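Okay, so here's the structure we're looking at.
Of the protein chains in this complex, one is absent; all others appear in place.
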Amino acid sequence: MGGHPFLADGVDFGDVLLSLVMVVAAFVICLVATMLMVWFERKVVSRLQNRIGPNVAGPFGLLQTLADGIKLFFKEDIIPTRSDRFVFQLAPYLSLVPAFLTFTLVPIAGDFSGGNGSSTVFGREFYWQVADVPVGILFFLAMSSLGIYGIMLAGWSSGSKYPLLASVRASAQAISYEAALGLSLASVLLVAGTLSTHDIVLGQAGSLQTLNVVATGFVPFVVFLIAGTAELNRPPFDLVEAEQELVGGFHTEYSSIRFALFFLAEFMNTVTMGAIIVTLFFGGPAPLFDFPFIDFPHAWWMGFILFFAKLLVFLFIFVWFRASLPRLRYDQLMDLGWKLLIPLSLGWLLILGGIRVARDGNIGIVDDSIGDTIIVLVLGGMVLAVGASLIMLANRNARSERLRNEGLVAVANPDLGTSRAADHATTGPPGASHDTAQVGADH
Amino acid sequence: MIGANLLGSSFGGVLAQIEQTPFVRPHIDWHAVAPELVLLAGGALVTVVDVIGLEKVRRIIPSLTSLVFLAAFVPVLTLWNQQGDLPRVMWDGAYVVDNYSLVLKGLFLLSGYVIVLLSTNYMLEGDYYDSEYYQLISASVLGMLVMTSARDLVSIFVAIELVSIPAYLMAAWRKRDLKSNEAGLKYMLMGVFASALLLYGMSLLYGMAASTKLTDIAAALSIGESKPIFTLAIVFTVVGFGFKVSAVPFHTWAPDTYEGAPTPLTAFLAVASKAAGFVALLNVVIIGFPGQADVVEPLMWVLAAATMTVGNLIAIRQTNIVRMLAYSGVAQAGYMLAPLAVFGDRPGQATSAVVTYLVIYAAMNLGAFAVVIIAARKTGSGEISSYGGLFNYAPGLTVAMTLFLFSLAGIPPVGGWYAKFEIFRVLTDGGSGAGVSLAIIAAVNSVFAAFYYLAILKQMWFMPAPDGDHSRISIPPSLQAALGVTVFVTIVTGSVLIGPLSDITKLADLALP
Partner (left out) sequence: MTSLGILAAEMTNTEVWVTNSFFLAIAAVSILAALKMVTTDNVVHAALYLLIVLAAVAAVYVILGAEFAAATQILVYIGAIMVLLLFGVMLTRAQIGSETDLDHDQKWIGALISVVLAAVMGYSLWEAFSDAKLPDNRVPQGTEAVADSIFGIYIVPFEAISVLLLAALIGAVVVARRD
């Protein structure tokens, strides 16, 4: 049902204190992880581009982020005259807070290889996460949709058109990918049967088949990874800060510590999204499978090591995306979201549901639940194929009709061609007009 | 499964926490929901065919839609035939198929069919987005079908929104015309305002009954003395529905919307959409509020009297026939509200009077709109003066219009008089002062109404054609069919078929708990 065990029997002063300690600890961990993430990204991107990257401040350049932060902190904080002051100052915090709040849901340690992931301190049994909300996944979705406010309001309140354009883009993108994100999550919920992150991790512990990435059939994971990258506004979905089109994007007018906060929020979001992927699809702190020969110590820090290792893989993948994929064009972005990811995850959810009903023997086409499963699989595949071909047929017809209509327009409006020619004549090639001018001057 | 087993063996305690009470699949009587399902499947089919075929299938979409309506009518008939199984109750009483709902389902499906007939040429010749229009019409009619059977607040609210939201959009369908934009916008703004009031009333009802089912609400409202909160909830709910049925003083959207919207859609709004509002009102008032008749009846008395009087008085001054029909529709809504002012003693009789009125009103009003659409094909105008000389060049059409106007005015032997007669009978049967006084007001209003109906007759029969153009009107087959159906129903309901009709609508007594 969710909730720390120590909260189940009323709340006393110690419980409140423990909760506060967890909040502070999580905040510190989150900040340190973010700092390291900035360093990690710069270092990995450098190596992928055959450069060295930061290597001066501290060992391996680890303190580079700190140095940058201190520098930004002492720079002049400029607030444009035409901005909406209050909202302008509020926006960076609005983008930071949801990132951290999502992180509070993630179980980062605990022994899941045999235990239930709880540890005990001062006689209080707790989980290694700040809050195990009963509606955890919904809370995650809610927070990821709240994250957009920071960007939107920053763009609007700057009182400048490029940031505004960026924020309009950002909100359209976030809403488009929110649907794919939610639908791929629905597959996880179907398999897990619970919304609480702790219980989802618990349900995945033990073997490879119970890992959600396997149990949901890989497709939701891929959709989630793509949609998650889009939600983060990271490359190749970083149209929000496309320098070539929008100057700096939504934070063009920001400087000093507020700019640093946006920067921080972006990387905190990245870490959080990686952590959520690990939690939902790869069992978080639980081991991937039962190691046959080695008996790992059953302790909370083992979970932390596992979690961190998995997280690192996904952070690397995010950086890898950034280093190797070119930015999508806006229509490609929308096509990918609406025409591919949403139908795909919706269809997959339906098939997954059918399979699970058949597997539990609730359909009864044949006596055998495996037979039922196969029948459902075949039927589902057929329906999917028919649906896909109908969509393709409709797309093809629509395209040919559009072409025909455009052809008709061109025929019905013959002066389209002439007006272009007339344009050309009046402007003329630069040389020609120059010549005439010369002639006129001569006379 | 393997995972669950493993979990179970290692820490059953946690699993017990995760385990839920098993979900019991509700019993679904597929035959009873067949009309809705057929319409749903048909609407989906129309959409898919349209999306894939595009321009190539544009001409068959209206025929396909009308076939869908007729196909959905078949299960209504088969359900009607199995009288022994009625009422079929599903989902713990939240959805009921009984004679009342079957009569109305049939009414809505046939109205939808006639609307499609009226729309076919209009949509094609006006070069509007026509396939999408038919999809929206089927969605709206689906909402009406759900409404007839809905017996809990959530279903009623969703159904009324399913009826209204496609209608808001269709009212703005003539995009190039500012009047149509205005129509859609006014309708939507007033509609969502009404929905907000309705929802607030419903939330109060739910707060008192802790259930959304109308029967539970009736029980909660019947115990103890009346509280202000009951009145508040009832007023909000009734006012919300008042907007939907365009009762005075919540009628202000109607004339502009009716004038600006595409004319077939105006017919749809004036007949089907309004009827759906009445069905919702009947369901909620008759099933949900019988314990609070003291509150509802005076409210309905005032609404009915104001609606019929104001509607008629303004209708007299209209020069545009669509606006005139709009205000006459407001007045007609007043007559239909009247039985609810005395429903406390005779809920069954009041219900069947309203249902009778709805059936006859649908036929005569759709017919009048058919004539308006046909005449506009030649004159291109909605002004009453443009009807001059109609008898000279379109005698058949003039006779049909005369029948419809007689019926609207309540002159025997065509349908309208019987509808009014039923209303008067309900009002006067109890002999209560409120009922009799309302009957007198209704009678005075009927006389008023005859004025403006007769004014049109005068134009058609005796006046010369304004532009002297006496060329004949060509009536396309779909409009001929629509005219035929409506003329037939209007005539028979007032004369030869009164007996069977009254049998059907008597069966339609809600047979209340």
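Chains here go by letter, A and B, matching the order in which they are written, and residues are numbered from 1 within each.
Operating definition for what follows: a residue touches a chain if its C-beta (ideal position, glycine included) is under 8 Å from a C-beta of that chain, and two chains touch if they have at least 3 such contacts.
Owing to the predicted nature of the structure, the values given are computational and were not obtained by experimental measurement.
A.B. asks: So one chain is hidden, and I want to know which residue out of B:G43, B:G191, B:G277 or B:G388 touches that hidden chain in the complete assembly.
C.D. replies: If we include the chain that is not displayed, B:G43 is the one touching it.
A.B. asks: Which candidate, B:V154, B:L178 or B:L313, sits in contact with the chain we can't see?
C.D. replies: Of the listed residues, the one touching the omitted chain is B:V154.
A.B. asks: Which listed residue, B:L162, B:M190 or B:L390, touches the chain dropped from view?
C.D. replies: B:L162
A.B. asks: By the contact definition given up top, give the residues of chain B that touch the hidden chain.
C.D. replies: Residues 20-21, 23-24, 26, 33, 40, 43, 47, 91-92, 94-95, 129, 132, 135-136, 139-140, 142-143, 146, 150, 152, 154-155, 157-159, 161-162, 165-166, 168-170, 172-173, 175, 184, 207-208, 227-229, 231-232 of chain B touch the chain that is not shown.
A.B. asks: For chain A, which residues reach the chain that was dropped from this view?
C.D. replies: Chain A touches the missing chain through residues 1-4, 7-11, 15, 19, 82-84, 87, 131-135, 138-139, 141-142, 145-146, 148-149, 152-153, 155-157, 159, 164, 167-168, 171-172, 174-175, 178, 195.
One rule holds for everything that comes next: only the chains that are shown with their structure count from here on.
A.B. asks: Averaged over CA atoms, how far is the centre of chain A from the centre of chain B? Could you give it in whole Å?
C.D. replies: Taking the average C-alpha coordinate of chain A and of chain B, the gap between them is 47 Å.
A.B. asks: Over in the complex, which chain A residues touch chain B? Could you list them?
C.D. replies: Result: residues 1, 114, 116, 193-194, 199, 202-207, 209-210, 215, 359, 390, 393-394, 397-398, 401 of chain A touch chain B.
A.B. asks: How about chain B: which of its residues touch chain A in the complex?
C.D. replies: 1-3, 6-7, 10-11, 14, 17-18, 48, 51-56
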